[in-house]
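Every protein chain except one is present and positioned as in the full complex.
Note that the chains are named A and B in the order they appear, and that numbering of residues resets to 1 at the start of each chain.
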Amino acid sequence: MSTTNPENAGGRWGALPYLGMKTGKLVLTVGVTFLGLLFVTFLIGRVVPVDPVLAAVGDRASQSTYDAAYIELGLDKPLYHQFWIYLSNALTGDLGNSLLTKKPIIEDIARVFPATLELATAGIILGTLFGVPLGVLSAVKQGKLADQIVRVVGLVGYSAPIFWLGLLGLLVFYAKLGWVAGPGRIDIAYEYSVTQVTGLLLIDTAMQGQWDAFANVLAHLALPAGLLGYFSMAYISRMTRSFMLAELAQEYIITARVKGVAEWRIIWVHALRNAAVPLVTVIALSYAGLLEGSVLTETVFAWPGLGQYLTNSLQNADMNAVLGGTLVIGVIFVGLNLLSDLLYTVLDPRVRRR
Amino acid sequence: MSDILHVKDLRISFPSRSGPVEVVRGVSFDLGRERLGIVGESGSGKSQTGRAILGLTPPSGRVTAERLEFDGIDLRGASPATWRKLRGRRMSMVMQDPKFSLNPVMTIGRQIVEAFHRQDNAPKSEAKDRAMVMLESVQIRDPERVYNAYPHELSGGMGQRAMIAMMLITEPDLLIADEPTSALDVTVQLDVLRILDDLVTQRGMGLIFISHDLRLVSSFCDRVLVMYAGRMVEELKASELHNAQHPYTRGLLNCLPQIDGGQRPLPTLRRDPAWLA
Partner (left out) sequence: MAEMSTRDWLLSDLPTSRRQAKLGQTYRTWLLLRQNRLAMLGLGIVALLIVMAIFADVIAPFDPYAGGDLRTERLLPPSWTHLMGTDDLARDIFSRIVYGSRVTLLVVAMVAIIATPIGLAVGTTAGYFGGWVDTVLMRITDIFLAFPRLILALAFVAALGPGIENAVIAIAITSWPPYARLARAETLTIRNTDYIAAIRLQGARSPRIIWGHVVPLCMSSVIVRVTLDMAGIILTAAGLGFLGLGAQPPQPEWGAMIASGRRFIIDFWWVATMPGIAIFVVSLGFNLLGDGLRDVLDPKGEK
């Protein structure tokens, strides 16, 4: 009796063997992927035409300093040994030191990460809040004007360069209309009055009761989060529409109509609840996609997050930092993909109860 | 016993690349508190007839009829408000496969209670009690477990019984059963039919039984309507099936194998293009 067949998940241990195998497989997949991530970044690091030793010690170092640094960086060892060092360091959180700041990269990243977290989270909340209802509307009014409008709005989200829209947004909403604050997370006036506890300024300012600072943060957050929200909304509304159309064509919808259930209930309670299962996965993936969007958005809005860290390091030829940042983003990306797989399993009662 | 449903010259057409295609071409019958069977092969239009009575033809289809009346209410072009009053309360439908016709993310109990709640806003406990009573009446031995179960946790027969419970809890006057046993094992088929039989007799409902199985229909129903290519080719009492006149019906009857021998080789149906006219 196979323990990996969900149909057979009965017996003394219930669903445990099945869940165990599934988790085990996931862990293995993630482990291998993580290894691969490290390998790729390691390889990229070795491809660099820049001499890492020179970058570390500077042009004017003496030969002996150069040699010492060479050994210290482990460059005299064979490649696979170097990879092993790299791997074990990474697993303990040591991503090397930034060539620019001479400080551990992991600390730099930890410092800038909350800014990106706040931005991406605000973006996904906006994207879901608008994307799901618009997708439902689009599906229900399929082919009609509302559907076309939503699709066009979404299409713009797919086709416009995010950094360009960001610039236009700044031009219109900040420079011309003055509705929102400009680049940066918070006005300099407030910057030092807030003690950063979580790094998430909205929470920090609220916790300390500094409501004018809170309002200021909100004003700065509005445009970039709105931008990211727009892009995720384009994707989410499109997928919601697709899933809803698939659900509305199912037999159980006819059953509900036969029972005389009101149309709004059929859409929002019956169909959407079923569409929610793959939809949550889509939202998690969109969240991951916002990481990518944040790189360019943060550049435009001078947002001191992970994305800007990456581009700054790039412009300063700080390869260690670039690779460290890439690795961290890769890990987060894999984590979110994993989360979305798990969410699917949890939400679908066909799998859950067994 | 007066008739509750009147259908005269029902026509349903769907658009296609070469113009509108009529899938139901002039079906007429009257239904009292009796059992009417509609028999036909795939594409004969029998399912669409059933759906049209409930106003569930897909939006791209066009339904016309000289007369389509339920208990004095004209169903042609009925408003959504009219349908809300009729569907679930006075007319119901049991569909073929509970795997697809039940909402997979809702418990059975919740789905049954939803059918009941439509009537009057009865308190939750009463709704649950009624649902349990219904589940027992379709001979589900462990109604509590089924009430809290999800559709995929039930066998085909149990799911179909739950479906019947759900559709009869409001005590409708008319029940349309669209291939209710076709997705079930043969042994289970008879059980479900027996339950349906009892319930329909007890409540004095009108029943339209749609199927491709002529023998099943003739043993279960009072009258039989045979459909082919959208038309009614024959209408007769079930007891007089052996006296069928139309060559299609005769052909169907001849195809049924007899357990005690019969004709060799087994005859097949020969279709006359004249029947398509």
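Just so it is clear, contacts are C-beta pairs under 8 Å (C-beta built on N, C-alpha and C of every residue); 3 or more make two chains touch, one makes a residue touch a chain.
Predicted, not measured: the structure shown is a model, and the values here were computed from it.
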{"item": "Shown chains that the omitted chain touches within the full complex", "value": "A"}
{"item": "Which of A:Q82, A:T101, A:Q250 or A:T299 contacts the chain that the document leaves out", "value": "A:T299"}
{"item": "Contact partner of the left-out chain, one of A:T65, A:Q82, A:T121 or A:S242", "value": "A:S242"}
{"item": "Identified contact with the non-displayed chain, of A:V27, A:L167, A:A249 or A:A262", "value": "A:L167"}
{"item": "Missing-partner contacts on chain A, residue numbers", "value": "29, 32-33, 36-37, 39-41, 44-45, 47-49, 155-156, 158-165, 167-168, 170-171, 175, 242, 288-289, 291-292, 295-296, 299-300, 310-311, 314-315, 317, 319, 322-323, 326, 329-330, 333-334, 337"}
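Keep in mind that, in the parts below, only the chains that are shown with their structure count from here on.
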{"item": "Interchain centroid distance [CA atoms averaged], chain A/chain B, Å", "value": "51"}
{"item": "Residue numbers on chain B that touch chain A, as the complex places them", "value": "54, 56, 80, 83-89, 92-93, 95, 97, 100-106, 114-115, 118, 150, 152-153, 163, 166-167"}
{"item": "List of chain A residues in touch with chain B within their complex", "value": "250-252, 254-263, 270, 273-274, 277, 348-350, 353"}
